[in-house]
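Please read the structure below before turning to the comments.
A protein chain is absent from this complex, but the other protein chains hold their places.
Going in written order, the chains are labelled A, B and C, and every chain counts its residues from 1.
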Amino acid sequence: MVSGRNEKIAGKLRLGMVGGGKDAFIGGVHRIAARIDGEFELVAGALSSTPERALESGRALGLDEKRIYGSFQEMASREARRKDGIDAVAIVTPNHMHYPAAREFLKRGIHVICDKPLTSTMADAKKLQKLAHDSDALFILTHNYTGYPMIRQAREMIARGDLGTIRVIQAEYAQDWLTEAVEETGSKQASWRTDPAQSGAGGALGDIGTHAYNLLSFVTGLELSELSADLQSFVKGRRLDDNAHVMMRFSSGARGMLWASQVSPGNENGLRLRIYGDKGGLEWGQEDPNYLWFTPFGEPKRLITRNGAGAGAAAGRVSRVPPGHPEGYLEGFATIYAEAARAIRAKQDKKSVDKDVIFPTVDDGVAGIAFVEACVKSAKKNGAWVKP
Amino acid sequence: MVSGRNEKIAGKLRLGMVGGGKDAFIGGVHRIAARIDGEFELVAGALSSTPERALESGRALGLDEKRIYGSFQEMASREARRKDGIDAVAIVTPNHMHYPAAREFLKRGIHVICDKPLTSTMADAKKLQKLAHDSDALFILTHNYTGYPMIRQAREMIARGDLGTIRVIQAEYAQDWLTEAVEETGSKQASWRTDPAQSGAGGALGDIGTHAYNLLSFVTGLELSELSADLQSFVKGRRLDDNAHVMMRFSSGARGMLWASQVSPGNENGLRLRIYGDKGGLEWGQEDPNYLWFTPFGEPKRLITRNGAGAGAAAGRVSRVPPGHPEGYLEGFATIYAEAARAIRAKQDKKSVDKDVIFPTVDDGVAGIAFVEACVKSAKKNGAWVKP
Amino acid sequence: MVSGRNEKIAGKLRLGMVGGGKDAFIGGVHRIAARIDGEFELVAGALSSTPERALESGRALGLDEKRIYGSFQEMASREARRKDGIDAVAIVTPNHMHYPAAREFLKRGIHVICDKPLTSTMADAKKLQKLAHDSDALFILTHNYTGYPMIRQAREMIARGDLGTIRVIQAEYAQDWLTEAVEETGSKQASWRTDPAQSGAGGALGDIGTHAYNLLSFVTGLELSELSADLQSFVKGRRLDDNAHVMMRFSSGARGMLWASQVSPGNENGLRLRIYGDKGGLEWGQEDPNYLWFTPFGEPKRLITRNGAGAGAAAGRVSRVPPGHPEGYLEGFATIYAEAARAIRAKQDKKSVDKDVIFPTVDDGVAGIAFVEACVKSAKKNGAWVKP
Partner (left out) sequence: MVSGRNEKIAGKLRLGMVGGGKDAFIGGVHRIAARIDGEFELVAGALSSTPERALESGRALGLDEKRIYGSFQEMASREARRKDGIDAVAIVTPNHMHYPAAREFLKRGIHVICDKPLTSTMADAKKLQKLAHDSDALFILTHNYTGYPMIRQAREMIARGDLGTIRVIQAEYAQDWLTEAVEETGSKQASWRTDPAQSGAGGALGDIGTHAYNLLSFVTGLELSELSADLQSFVKGRRLDDNAHVMMRFSSGARGMLWASQVSPGNENGLRLRIYGDKGGLEWGQEDPNYLWFTPFGEPKRLITRNGAGAGAAAGRVSRVPPGHPEGYLEGFATIYAEAARAIRAKQDKKSVDKDVIFPTVDDGVAGIAFVEACVKSAKKNGAWVKP
């Protein structure tokens, strides 16, 4: 089954990276994800805004020194002129740099794979959306959790009506790593995530709430019509929310709740989704991603496993190994890269991409920023219902 | 350990019952609960408002025919005059009859053990509260989940500061038995629970939401200052909510969410409580009640088990068997009866009851009704924050 | 559903007890179990071999002092002569006293409810078997785990072929309370269980291995043809096995393993049964007894819950409360008492007992002793295959 997947056919796609130098977290994740299915080769980088750190990081990754750049502007312009220039760039900086970096590459026709949330402001998001729509280059947003096979399975089941009409959605994303004020004790990760200038208006909301919101949208296809939010910064001195409570109403009549927290001890990376319709219910948790609970109303609960009995085509096409051989976070992330590769190759071959290929786009990113801004607006108006 | 507990010392307490005839659910539960620790003997009943059914039900339970009554009024007045009259009465009718029934017994000095929610209206709740405060008889409300050992354990841990300052509470109570309109197809259980005249203003809210609210209050001791609610009746024609979303703010600054649903397939009796403070977190679920997850921030998660290593005195005094020998719903319910027995005997002996004895009171019942009414009011005002 | 069960119809059955005084464990369990379904009333006892302790224990339980006896011989002869003498006796002494005590009651036609294992020697077991077969009184052995609803469910499923032909059985019963030499530091429970004179030839084997063996036999109906055992006493100075490994061959061709241990830290009361046939598999664990995992080969795993969708009649008739309201160890134990009551009443009414009524008998007890003795014999012969 492994060999039946799309291990690279011809040459690999050439990848550049903006951000992701030493001490970064998500850059390393992107690099592994890009490697897993053998579709990309990292060949260039502007890995840090500090030139020495950029150089050091690039060398550590074995990049050709000529392709270690001091700035993304330089990288974009030089790579665009090379015959063997990068096909795509991964942008893994703090949020506020996503827009300016993406702009440089999109306008040169270089495909962009960008970390989430899309931007730190709606103004940037809108500009980036226009740019992406106008560009011939692809824009892929790494809402990586959409790459999990059992999330694809859930989406497929809901689309074909296994749950009937959706009524209730319970989404949550709980962590505990910001329980104390680590942003004041040298954690770079915590520092930019709690800084409105770098993160945007949302703290936990932007960092993880957008994942939960994206995921529920991806799985159900429902349109959020309005929300009511209660945000809190529990840690003294923290400038952004570290706990968010949101009630949601969907245009279909479904209702939901969303909880995002980074101050809940015992939760490492607790992204969970529970969806209930008039014919059945689904439950999934990111920390045990190979399992999907499905209860057809009036029947025993069933445990559907990745690639196991009961899992369908949508999950199968993004699985790599047999059931019982757990795939994890990196494989789910890699699926975004694999889907990106399929789309990029189709583009390069001037073919239309297979309709099964799915990845989050700039529009999903705008929806995420709209969600964050609506939450912040609602919270400021003491929980008034706000349209996103 | 079993033998060290308070199996009855002298004679058993004499118990009567109002409601709980054939086809009722909770009456049978009360009877088992009353028997488990050997403290009560059922000797009288007004088991149904239909005389023949009352008689038939009383006979089936082996009651002396003289003490099978056609109405609770008759039972109250006759039993009060008997030398061997009942010490206490269990009221297990639909909600709207709690107040009139309780009144008859309280005013005659007969102790009342009453099912939840307290009443169907706040007016009745207030009157009952006054009556109970003025009476020398005890009023015990069977918020039975407070009888679970690991809930006592959680309360003890929070009281002594194991979690630090509480920040976030996630409470939920999800079921699926009202996913379809079973109230229209002959289910007596469903029929009265979805009838405002018998249930009160809350559907899922009153039936199970009050349990979740009571439990979080019991465990944390926090005072709810305001709430915002979004209620829904998903099943066509249903007159009361079958799904409720509530955001909560506590006077301490803590925040919470509460979800009550009876239309979520795959949830049998999913009462769950998660509580997070600045020093640690606790998680508990009613369907696996012998386990309590505790995470001191920065340490591995620990699984505290009933009567196991790490469980303390508060849990131990209401446990019957060693760890690994699961106790369940009926034992938790029986603990309310056992606590009631201790309080009643102390009363009879004109002693003060041991301070460890804990049971939900009329005041907890009033708080529950206030919670329901505040939710309904908030929902009518489109989620405005309302003080309960 | 609760009210539909057989709460007592007429008067309760009168129960006596041998053993079960202060500091005993299992006596208290029997008393609760006898009370839960309201079928028995404890009226007499020979609760300890020490007269003062017997008296003190009897008083603590509120027995009439005339029916607190200093010896089981006295109790048997006196109760047999009373008009209101006991209908049945519960024998809850250390194993070596089961036979002499049971003899006194059986020969007087008093029904016996006896704790397991049957006896401490095969000689006693055979004598008791003959006595029980010859007596008109019933002999019920409290292999209590057969009372769990999901065990009844498993038995029903296997009997009707849901698993096809059984191939593999994995049975285990692991505990940790004898990890250290607590028998040397005053634990009465540990002391008699590790004493061959009181326990018999098996330590962990007799105390818990017999439960596991009884349970697999009960559920599968398979006949054990031979076994190979490796026994160990890990704790220095311990005279009986505290860990047992057994390989089993069944006459049908099925194979199995059984592990019994009381020295495995982290196991509180880990009785687990896994059974695999050519059409499906079942898995059950005593600590979470309301769940039964069923995998029809080639389909997703299903979680069958007590009284939930997918549970059948055999489980339903021994359930008390709806799904999601967990029943536990005491309810499973109570089911043995409830079944005993049905059988005793049928006997008293000179009717044949309903065929659905199931309880372990003296023959199951003899099979248990044969299992223990075969294991001990095999172990002495360095694991030679031995017929039980």
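By definition in this document, a contact is a pair of C-beta atoms (placed from the backbone, for glycine too) under 8 Å apart; a residue touches a chain by one contact, two chains touch by 3 or more.
Note that the structure is predicted; figures quoted are calculated from it, not measured.
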Report summary line: Given C:Thr121, C:Gln153, C:Ser199 or C:Asn243, the residue that touches the chain left out of view is C:Asn243
Report task. Kindly state which of the options A:Pro100, A:Gly164, A:Pro196 or A:Pro323 is in contact with the chain not pictured. Result -> A:Pro323
Query raised in the report: In the whole complex, what residues of chain A lie against the chain that is missing from view?
Result: 1-5, 7-11, 20-25, 27-29, 31-32, 35-38, 57, 60-62, 175, 267-270, 286-290, 305, 308, 320-331
Query raised in the report: In the whole complex, what residues of chain B lie against the chain that is missing from view?
Result: 294, 298-305, 308-310
Query raised in the report: Since one chain has been left out of the picture, which residues of chain C touch it in the full complex?
Result: 167-168, 170, 172, 176, 179-180, 228, 230, 232, 234, 243, 245, 247, 249, 255-257, 259, 261, 263-267, 274, 276-281, 283, 293-297, 301, 382-383, 385
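What we mean here is this: only the chains that are shown with their structure count from here on.
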Requested in this report: Would you identify the chain whose C-alpha centroid lies closest to the centroid of all protein C-alpha atoms displayed?
Outcome: B
Report task. Count the residue numbers both chain B and chain C use at their shared interface, divide by all numbers used there, and answer same if that is over half, different if under half. Result -> same
Query - Centre-of-Cα separation between chain C and chain A, whole angstrom - result: 55
Report summary line: When centres are defined as mean Cα positions, the distance from chain A to chain B in whole Å is 44
**Report entry** chain B: positions in contact with at least two other chains
**Finding:** 267
